[in-house]
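Every protein chain of the complex appears in place save one, which is left out.
Chain IDs A and B follow the sequence of writing; residue 1 opens each chain.
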Amino acid sequence: MDFVLSKKHEMARTLFREFAENEAKPLAQETDEEEKFPKETVEKMAKSGFLGIPVPKEYGGQGCDPLTYVMCVEELSKVCGTTGVIVSAHTSLCVDPIQTYGTPAQKEKYLPDLASGKKLGAFGLTEPGAGTDAQGQQTKAVLDEATNEWVLNGSKCFITNGKEADVYIVIAVTGKIEKRGRMMKEISAFIVEKGTPGFTFGTKEKKMGIRGSSTYELIFTDCRIPKDNLLGQKGKGFNIAMHTLDGGRIGIAAQALGIAEGALEATVAYVKERKQFGRSIAQFQNTQFQLADMATKVEAAKMLVYKAAMKKAEYQTNPKISYSEEAAMAKLYAAEVAMEVTTKAVQLHGGYGYIREYDVERMMRDAKITEIYEGTSEVQRMVISANLLK
Amino acid sequence: MELTNEQIAEYKGVYVYAQQVDNEISGIAFELLGKAKELAANLDTDVTAVLIGSGVKGLADSLAEYGADKVIVVDDPELKDYRTEPYTHALASVINEYKPDIMLVGATAIGRDLGPRVSARVQTGLTADCTVLEIGDFPLNPIPNQEQKHNQLLMTRPAFGGNTIATIACPNNRPQMATVRPGVMQKIAPISGAKAEVIEFNPGFTPDSKYVEILEVVKSVKETVDIQAAKILVSGGRGVGSEENFKLLRDLADAIGGEVSCSRAVVENGWLSQDHQVGQTGKTVRPNVYFAIGISGAIQHVAGMEESDVIIAINKDEDAPIFDVADYGIVGDLNKIVPQLTEAIKAEIANK
Partner (left out) sequence: MKIVVCVKQVPDTKGGVEFNPDGTLNRAAMLTIMNPDDKAGLEAALRLKDQYGAEVTVVTMGLPKAEDVLREALAMGADKGILVTDRVLGGADTWATSTTLAGALRNLDYDLVITGRQAIDGDTAQVGPQIAEHLGLPVISYAEEIVAVDDKTITVKRQYEDRYHILKAQLPCLLTALAELNEPRYMTPGGIFDAVDAEITVWGRADLKDIDDGNLGLKGSPTKIAKASDKVRKGAGEKVSPESPDEAVSYIMDKLVTKHII
């Protein structure tokens, strides 16, 4: 067991922190208040290689490991949850499946632009009637043999990076197969590019938190894409989606961790300044005990998140192992810690914590989504227990 | 290269680089002469101004009026506009020829370019940006087995954004060179009609690869303010709130006869230009009175203004760090206090 970060990771953290403080933090309030996608920050991140951290250098990426990527999302989320999830959704949900399941031609076509941040990625699984339950999928893809094109019809909702992305991984039903005597939907994954005729956007969602992230409905109406844009094998879409979400959960866990850390830091600074009854509130035992609990939980969450990242790194050299359980535990715990720590942070700020001028107010709203998207906390518990009871 | 005491004894007199721009003597030259006169009196020697340029001989009299006993003039067409190499050649040649004990240069954009290059050429030390110059012993107190030298130039300068102060000597090399921060030394009241001995000297100028070509000289059209020269500064920070609101500060400055300055946040917001900025990345100021209005007092700002004689801070945040350095701190709303204060000052002055 080695709990000391390597020199590489230490330096990378310094970089991410500096970037977050200088570039993301000054815009965090405006991003939230005006529900404004932080386009300039994304461009700056692209220039600095943040959008291709775990992508091999041969595809124009940074050639770093999952832990480096996790630290990037963590440090960004410390100051701005919106900025954190943009990187997470792009990297885990779009770049990763293409890297893992793409054909050499697909990788060559898509990865360099995605890794350099020239293009942004998104992932469409959820539908109005189907969340993590893939069998509820309604979006259909039918192969037109005459033109060698897949024809997509249906819609996807709550899609992060919705309108801002250029490349989308879309999950759709491609037929029916018999499994253990039951007819099941055959599900496949596709790569869809923005601008394809028949691919449009619905309304923008107005959210409680991460308000600067661009959350849209994707609508496919006779949307024709080349036959070659099938990602992975036909019928393997469910596995691809689940495996992609395993990775995505590590990203969201890192986002949750960052939000919790940001709230803790803000609270420590605040309680030292704020005076009540003639002394700083840091001198009250209630404050001290609350902070102790918050810090301990944040540290425990960090261990789980980093461990999941290390397990994913191990998977990359040995694809037989799974990091699904570690990812689920990390996300479950970090998300719940984020919610708890931000709630306590608001409480310790008193009335000011409820005012939008103070960052913890935003952090508490941002934290909530981490318990919901890419599998709710309940779904994480299902994944963990299924691994225990198999 | 260290000199022997015999060699050092050959170096005499206090010399000042009399900076001129467009054949007009810069204020710093007069300030340096004021200080040089004091040092020369301590050392029982005289003051020489070194005037370098093209067609500048006529400026010698004004240097005499401000305290120069001698003026060495290096006049050559190559010296029309300031360029590092010919000016270095001129000043280094003067030093090698006349062997001054002390050579003072202004810490201006020109002086901070010229000084280092000259000191390297004549192989001596240079202390930058001095704020105090005095004559004394080095080491300050006797140390066994080390010669204590007397009549040394002790040069004091702030470093680290003003957080440390060092006093430096140059005991074994000559001349003892310093660049001196503008606005710190006092010029003397000019003695009209004073004359100096004028010595013309030309070492010869042969352009080589070190000569840089001036393609274009563009004088800044924007009006620059010299906040370092102001006796009273009315300084605003982020708390002022907007560019328009700076009018309140400008009115106060006008009423009391001061200039407006600001913190870094104000420059970043584009409310005022960079030449107004006080602090570590801006200018260091030490006015008689410094009003810090809506300035929280970050260390970088404080480093640039804490030498002010009287600091008056107005801030609505009672915990603002500016109150830790202010002589008089007022917790309150600047929007209400400042306009009333302006009126009160106008009334007070009118009643005098």
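The rule is simple: a contact is a pair of C-beta atoms (placed from the backbone, for glycine too) under 8 Å apart; a residue touches a chain by one contact, two chains touch by 3 or more.
Just so you know, these numbers come straight off a predicted model, no measurement behind them.
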| item | value |
| --- | --- |
| Touching the absent chain when the full complex is considered, from B:D46, B:E65 or B:D129 | B:D129 |
| Residue of B:G115, B:G183 or B:G236 in touch with the missing chain, whole complex considered | B:G115 |
| Residues of subunit A in contact with the chain not shown | 6-8, 11-12, 15, 18-19, 47-50, 53, 57, 61-64, 68, 72 |
| Touching residues on subunit B - with respect to the absent chain | 1-2, 21, 81-82, 84-85, 88, 108-110, 112-113, 115-117, 119-121, 123-129, 136, 138-140, 154, 158-173, 209-220, 224, 232, 256, 280-281, 288-289, 298-300, 303, 306, 310-312, 314, 318, 323-333, 336-337, 340-341, 344-345, 348-349 |
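Just so we're on the same page, only the chains that are shown with their structure count from here on.
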| item | value |
| --- | --- |
| Between subunit B and subunit A, distance of the C-alpha-averaged centres to the nearest whole Å | 55 |
